[in-house]
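Here the complex is missing a single protein chain, while all its other protein chains stay put.
For reference, chains read A, B and C in written order, and residue numbers begin at 1 within each chain.
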Amino acid sequence: MGYNPDKPMDGRLSDLGPPHYEQFFPQVIRENKGKWLWHEILQAGVLMHKSETGAEVYTVRVGSARLISIEHVRELCDIADAHCDGHLRFTTRNNVEFMVDAKEKVQPLLDDLASRGNKFPVGGTGAGVTNIVHTQGWAHCHTPATDASGVVKAVMDELFEYFTSQVLPAQCRIALACCLNMCGAVHASDIAILGVHRKPPMIDHTRISGVCELPLAISSCPLGAVKPAKAVVNGKEIKTVKVNVERCMFCGNCYTMCPAMPLADPDGDGIAILVGGKVSNSRQAPKFSKLVIPFLPNNTPRWPEVVNAIKGILEAYAAGANKYERLGEWAERIGWEKFFEVCEIPFTDKSIDDYRLAYDSWRTTTQFKYTSHTASYTK
Amino acid sequence: MGYNPDKPMDGRLSDLGPPHYEQFFPQVIRENKGKWLWHEILQAGVLMHKSETGAEVYTVRVGSARLISIEHVRELCDIADAHCDGHLRFTTRNNVEFMVDAKEKVQPLLDDLASRGNKFPVGGTGAGVTNIVHTQGWAHCHTPATDASGVVKAVMDELFEYFTSQVLPAQCRIALACCLNMCGAVHASDIAILGVHRKPPMIDHTRISGVCELPLAISSCPLGAVKPAKAVVNGKEIKTVKVNVERCMFCGNCYTMCPAMPLADPDGDGIAILVGGKVSNSRQAPKFSKLVIPFLPNNTPRWPEVVNAIKGILEAYAAGANKYERLGEWAERIGWEKFFEVCEIPFTDKSIDDYRLAYDSWRTTTQFKYTSHTASYTK
Amino acid sequence: MAKHETPLLDQLESGPWPSFVTDIKRQAEKKPECWDILGILELSFKERITHWKHGGIVGVFGYGGGIVGRYADVPERFPGVEHFHTIRVAQPSSKYYTSKNLRQLMNLWEKHGSGMTNFHGSTGDVILLGTRTENLEPFFWDLTHEMGQDLGGSGSNLRTPACCLGTSRCEWACYDTQEACHSLTMHYQDEIHRPAFPYKFKFKFSGCPNDCVAAIARSDVAVIGTWKDDIRIDQAAVKGYMANEFPANGGAFIGREWDAFDIQKEVIDLCPTNCMWMEDGELKIDDAECTRCMHCINVMPRALRPGAQGGASICVGAKAPILDGAQFATLILPFIPVTKDNDFEELIEFIESIWDWWMEIGKNRERVGETMQRVGLPTFLRAVGVEALPQHVKYPRENPYVFWNEEEVEGGFERDVQEFRARHAA
Partner (left out) sequence: MAKHETPLLDQLESGPWPSFVTDIKRQAEKKPECWDILGILELSFKERITHWKHGGIVGVFGYGGGIVGRYADVPERFPGVEHFHTIRVAQPSSKYYTSKNLRQLMNLWEKHGSGMTNFHGSTGDVILLGTRTENLEPFFWDLTHEMGQDLGGSGSNLRTPACCLGTSRCEWACYDTQEACHSLTMHYQDEIHRPAFPYKFKFKFSGCPNDCVAAIARSDVAVIGTWKDDIRIDQAAVKGYMANEFPANGGAFIGREWDAFDIQKEVIDLCPTNCMWMEDGELKIDDAECTRCMHCINVMPRALRPGAQGGASICVGAKAPILDGAQFATLILPFIPVTKDNDFEELIEFIESIWDWWMEIGKNRERVGETMQRVGLPTFLRAVGVEALPQHVKYPRENPYVFWNEEEVEGGFERDVQEFRARHAA
């Protein structure tokens, strides 16, 4: 039996929800849930948790491209079957975790993983770079301003040593969103890679009234830049919209609401870099990421400008920050003017907020450091 | 000769500007301008400045009501003539300063001042309370929500010991503005006393078209609560305005623009207390004052609720803050929730911003201290 | 054998990080439509622009979410991806799986879909990437009947809730995030599958203020573990850390030579409230001044543990920038119990007070955080029946613009201007 298109409601099941998590627990997890006392990272990618029962669980964390095939998932299952009684889990940042209940089971697992080429890199723990949370990009999405998987591959190839080691002052969370919709917490990442458009939408007058409600298109613009208009199509005057390009900030929300307003463009689109965000409440409160590089081009297939910019920031941070200091904490401690100086990032007016809460970011004190930027004032 | 109303332009002088400051310098100031090396407060109200020439100038600082008579000014002149070769100056906070060029001239000056009753209190220096910067209030102004000189007299009588001593953790700047126009830097004071209205304007339909331009009245409202309307006056329909009281925040800007919209009221008007502002860039950047008590009544002639509130805050600050810590720095260090707790000020939703940049003040972290306010959650 | 030349993508097969290109090629050997995935992506790499178009509405009968429509804008060149819809499958709490379960799901996807997946989507679901419209109902039938599993959410509904791994493998979790997430997900199946909200709505459950699922950055209701009693201290372990017997920060720095551990510099001086000190060789904490930031606990996990009386702080209203700018969630309830013992009653009651209000006054495509900003935090608090607390704000209001209600002001708002004029000549 199976789905019968002639009787779609017959026997239909719905609202089953997800499977209960407990059935998927490895035995050591099932027995020790709620009893864990402390943990320690034994080496990059290998954690040990100690229970009050005396039990220990050893976790091996493995990177993943996130965009993975059935065959890849089956290979993960093979590994789980061979070492972990058929159990595995995924982390929020798209790593895979294999758990074993005894220390001696760790090395065989590591050896197995290493034997499978570059598919299962071990790391992503502690004061390093873990997997890049990212979106779909050109592989699947209709609104992106850049690719996702390709950029991530290029960046992680370059930062690989930071994934497999713990040599940074603190963890560094990198995230990528391929447009301003930001599926994923790019707005609160140590380093954020953000796809941005820079050309206003085109208006497809021949199709607009067929594919969207004009009032919705008009109200979609947070700045009121989309206005009612008329156009002549095939000799007939029709109702449509126009865009005040002076007020357009390329957010793409109009295109989200109206397919007749595409804005993607090979030259217009690219990547902005934001830094200094965090989510954890540890020490300082959560922080938003700040835009420090407004645009880098989509130079496929390896985005060298993006990769170099990120590596440069990461290395300046690794060299300058105190132990425990997240990237944003470091930048605030030394002052953002120093951040731009030590990272050798040109400062542009694009980094000065002019949106809704902009005033709060203006420097309303005489406290500042002299940097290369102020040289013309002090010479 | 003098002004001739028949020939107003004859011999008219204009744009003379202020007199040049230098002619008013005491000799020791004239000789040592730009040469000062350091200063020291010898006792509350008495400063000594040392010049690189070896010269010294001793300054005695004296409080003032600011609202002073010709006779009082003449008495100041008498003192200046007797001790200071006829020189004196006023400070930004409306104190009077008498300067002498030798230490032995200080005590006779102090004795003279003390002999004149309570007119010339010496103090206002260092880690104390100096004179309250204030506005006109009921003595002269058309928009006030409270008096100025009367409130200041009541408060300074109570805080007098803090004017004549230096026992606080740092200087404490108090300011009063009798309405939201805030003539004076009330928005950046350690303690701000602010006159507030709480009733929306009345509309004097019989006079409105004679005394103001309706479009100006309408556009005066920052929240668009003033709308065009019609009314019947003496049987005739006239154009006027109406106020959406739900959107009125009692700023009084409409009354400033249109005399036919008075909003002052004996019960509606009173005083709000704001704290924690500062202007200096020392240590931390300048800070705005924060509203901690939204309303206290105009209980003339001595505003006991206001006086008690301020004294309570000042004493809690004096007891709790570290040396050098301004009131706002203290409140931020202990957390504003603790500020309300230790000052025993009831917290109300009026202290939660809901104006333009409000979001920035919302607590977007899990970091908070449990206080009396959260008792119902944790019991 | 490759159906298209992919010289640009081929360059992404080198390097130490796992290559999605190599992986897709492997899959293409079994599922030839994967060659068209590579082909259309290569075209995007060449032209530097996407070739997917607006999805339109596709789905399974009776659900308003769970499927995202997707079509190629060059279908004639890449017929294998002409339709390329996404299916969101609801993940189990904390994303533990058995190989049996995953193999079964993969078999279904081999039968009905492209062969490519995301483990996982940003919200938390398993993403099955690319299938045709006519495959949706058959896949859903098999998913529900053969596996007893279900779709996640999309559209203006409750999105699939997500949680950290909580007490299952973390010593810091202050409540059982997995059970809370699973229970509420089951409780709100209708809200997940049938859009009835102004816009999307997300729950995320983090066990402690480290917030490993970014609840405070990404969810409309963030349930973040905390405690109301004191940090538990093992003074012997403190001494162990001071003697360098244990690695700092749970071993997070192993691999770099830092100076020897210094409890003063690394713990006490970094405490944001300065509420810790050493006294007679013991670490002291003034817990009344602690804001439970987790730093000291993170640094010395063998010595310090969250208090024993766990629960959660509830923060409301996070979102990404579109439209009004990003928001973190705002602390609304400082502490509530979160427990299955009473079926999460406090949490459910609070969530529904938000929904009741937001469904009435929220505008189309307005996240609850934006609605909160539009009406103001005091109005929101009244709407959900929460008393104003100083803990709701970082600092009190910096402007004098208070909206007084008529009933709060003696004598009300009504006055007679003629009476006024009798006392005050114009």
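Going forward, contacts are C-beta pairs under 8 Å (C-beta built on N, C-alpha and C of every residue); 3 or more make two chains touch, one makes a residue touch a chain.
Nothing here was measured: the structure is a model prediction, and the numbers come from that model.
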Contact set of the excluded chain (shown chains only): A, B, C
Among B:M156, B:M202, B:A225 or B:I273, residue touching the chain not depicted: B:M156
Which residue of B:T53, B:Q107 or B:T300 touches the chain not shown here: B:T300
Contact with the hidden chain (one of A:D15, A:D78 or A:D265): A:D265
Contact footprint on subunit A, counting only the chain that is left out: 180, 187, 194, 196, 198-200, 202-205, 207, 211, 245, 248-251, 259-260, 262, 265, 267-268, 272, 274, 276, 288-292, 294, 332-340, 347-356, 358-371, 373-374, 376-378
For subunit C, the residues touching the chain missing from this view: 47, 49, 51, 53, 73-75, 321, 325-326, 398-401, 423-426
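Just so we're on the same page, only the chains that are shown with their structure count from here on.
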Centre-to-centre distance between subunit C and subunit A (centres being mean Cα positions), rounded to whole Å: 13
Multi-chain contact sites of subunit C, meaning residues that touch two or more partners: 209, 211, 216, 224, 272, 292-293, 328
Multi-partner residues of subunit A (each touching 2 or more other chains): 281, 286, 357
